[in-house]
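All protein chains of the complex are present and in place, except for one that has been dropped.
As written, the chains take the letters A, B and C, and residue 1 is the first residue of each chain.
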């Protein structure tokens, strides 16, 4: 295994997230390069490979794991495959970058940590908000005392529903908007508050708009309590029209700040004719729109991949790990349980009686006390 | 009692809210005029009277109630005095405009409704958000279907703490930021959703910044469920720096809107020298600030007073009544109880074991399950 | 003629501006009421009268001027009719409120001032920006020194072209976007700078988009110099997509402020379905839009009409007069001359060789030195 030069990467996946990985790595040519991609559907991996000049293409990721020069594998596959893939990567001696959420169940996440640890590879958790430049600035300000003691951290991510069919299928995703997007907010608050332990979670969930598509929640309000006395408020939706929306607010006894990644970073634009691309999930580029620029960089994806590559080279220490992902998993479980029971769930929380996190809500709310599953 | 011409008004109070009443009425000269003011502290009522050319001044409001030409009395006194004053106004045959919240306890609110009904006078509840032009526009858009089915209404009011000592004293106010400001948000959501009954309330409360000043909560996150399946998210704070902040967000399956009364209506301004007035509770007018213009009009106060006067003349029907205020009171109780118990409280809710709404939180949270009273 | 009570008003016109007058007056019931409307096209005046419950309708405004109880007439007719109507109003002893610009030529404006003075009636110039609450706030801040010495005042009004055919016809309007909209900006700067005399004007004009509709300029950049050393920058367009846009910026040695009447006052909104009304000249209410609220009030129209009525009652002194309108006319002439000659034109400026202000540009620019008339 080479110890110098660019870290050689294999990507598992060929769709939305895999594309982001490839594009982000291409933006960091000094530290990292993609040498292979694996995806089961014939043609998909090849298409990605062509788009990004990736030399090697596989339909079975296990074959890819046999390539000796690959040092790091990024997993851009549905939630229910994360564990199995991570375990196999670990056994093949590859460092792992796993997309969010870490896994479908807590037990899976625990096995991922255990296996990667056993085989001495890094398990890096791809929470990009920790690298988002605007949010990093907010954290830097907080850390030098701009806001005094921070007592409330808010993060919100909303759009009108995911791009791939598996997100809507609870058997493959494990949960809805809270699982898909809330994992960002929970990780953000936890990171922003310097990993003060989460002590309780409360969620209000509902399926308000997409009942025809999913049994999952398409909207969630989540309140977190932290051991240091601060709160988090995480809002997520698959039912917000108008394109992607990602925001934070930070409140302290000495100040406040507002960060808006999309409308707050964009060029307010009116166009009769439309144009190529405004923002992820934008409904149209005609009429008024809010185009963003250098979207991947503004999310922090190339910074994230650079960082992970430097971790592989031992130049940096992982800023977000499997352990962070597991904290998020526990909060996701507690959140679904709270929505089901209509009460705050205290952490630590484990429940091994359900196959999918969302069952904690769906099964309990049918009993009538929690958030209405359907409205 | 005159039946035509301008409605003659007496104001009880002489401070912040009384000043708003007098100023707002002066902006509606066609429909209403202030003819008297009553306040126990010698000099206070006289000062207000001088500022607004109010001819008659009383130190005992009971004396004012004897004036036969006064048709409508506005109560701008601390919460714990609302009931007593309303009852006496009703007995004197005066229509009542009562400041928010309606009362300190549900029982008091019930008696206010009962007494005014018995004496055939109107009990009008001074919730100005129902008249706030920007928010009225949002409601008009919702009502013609701009957002499709509305599933989430958010309202937030935040500043760094109230202007009068009695707000901080729970024996005179009954509660903290939730009682003081949350009553606006609850009323707003309820009105926006066409008075769909509130079915549950959940609150996360804490005293994060002002522990030295009050045992009341200085921050609250409140989630409401409504019978029509929609939710409300009400955020309130006495711990947000930078001047008054009042916002709404409306989410429906077909759209979304954002209304910001302060920064979103202001002239972003930089001044080395400062200037007269930026906005309620603004810390400074030097450096960057967000001055608002015609603040009372933008809140809807003159529109509110005009409306109430027209109600007295039977030209309009009260848009917000004591019954609305009582719904808010019930939600406030449920909110404090939920914060105390760490669970969603279903409505209808009554609890006659406490003297003050906040006791439902303070007494229970000391038992350890609910929101931390102190952080 | 009554000397107390509401001022009785007759409106000449029945279209866009006449509707604004009627609506604005209806919002000021204490001070003023519309009792008559006159418009030559059969049915038009009647329609307006029905909409606003105006009791008397005329097709010949001269007949309306015979009504003895009418004290004030508002002229909402095309530019080329202002002088004739004003003169007849004056002879009938009616106070005049004349829409902007004051007239089509300087000579006409001079006669309007002379005739109204001779007959002892007020000539009030309907420049509403002087009453626009957001802009009034900026002036108040400036006047207490917020910005120190103001050296630059900017005002910009832009949309995609006027609502009535006569604006596009230079024989009836006298000029294009600069004449139609620049009169606002010139008046605003002049008023903001406490009527410091205008010493020079420079304009860059062009017909960039609407060559098929008009020989008038559809875009203009105008630089004004004032005797006190300050500058004005006035931007106007009939070629800006996306709905009405009206903004100011004020720069001084000690500060700066930004006022935006439309996007800066609106509720950013996304709607799949659309809704009733967003803002004047908005292209659509579907997709993203910026609805404003209480548009007339935010422009200052009811405040303006209230003020003019109080002037008729001698309770106030006109804030904008025919003399102000004449200053604007002179600057408009100088602006067209400067665009024609490609140089700064110093004031005072008179040119009696042209029938229409725009000829100063059109005739000269065909000679080749000034702004390109067609691009």
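Here, a contact is a pair of C-beta atoms (placed from the backbone, for glycine too) under 8 Å apart; a residue touches a chain by one contact, two chains touch by 3 or more.
Everything numeric here is computed off the predicted structure, so don't read it as measured data.
Partner chains of the missing chain, restricted to those shown and counted over the full complex, are A, B, C.
Considering the full assembly, C:344 is the residue among C:195, C:213, C:281 or C:344 that touches the omitted chain.
The missing chain, though absent from the display, is touched by one residue of B:15, B:286 or B:363; that residue is B:286. Contact with the omitted chain, checked across C:14, C:28 or C:200, is made by C:200.
Among A:147, A:178 or A:336, the one in contact with the hidden chain is A:147. Residues of subunit A that touch the chain left out of view are 29-30, 133-134, 136-138, 140-141, 144-148, 254-259, 264-265, 267-276, 285, 291-294, 297.
Where subunit C meets the missing chain, the touching residues are 149, 151-152, 200, 202, 204, 206, 208-209, 219, 221, 223, 225, 229-231, 233, 235, 237, 239-242, 251, 253-256, 341-344, 369-372, 375.
Subunit B residues in contact with the hidden partner, per the touch definition given at the top, are 241-242, 263, 268, 270-272, 283-284, 286-290.
Here is the rule we use: only the chains that are shown with their structure count from here on.
One copy, subunit A, sits rotated relative to the other, subunit B; on C-alpha atoms the angle is 180 degrees to the nearest 5. When every chain is reduced to the mean of its C-alpha atoms, the one closest to the centre of the whole protein set is B.
Although subunit A and subunit C share one sequence, what matters here is the overlap of their interface residues, and that overlap exceeds half of the numbers used.
The geometric centre of subunit A is 40 Å away from that of subunit B, both derived from CA atoms. Taking each chain's centre as the mean of its C-alpha atoms, subunit A lies 54 Å from subunit C.
Multi-chain contact residues of subunit C, defined as those touching 2 or more other chains: 268, 270-272.
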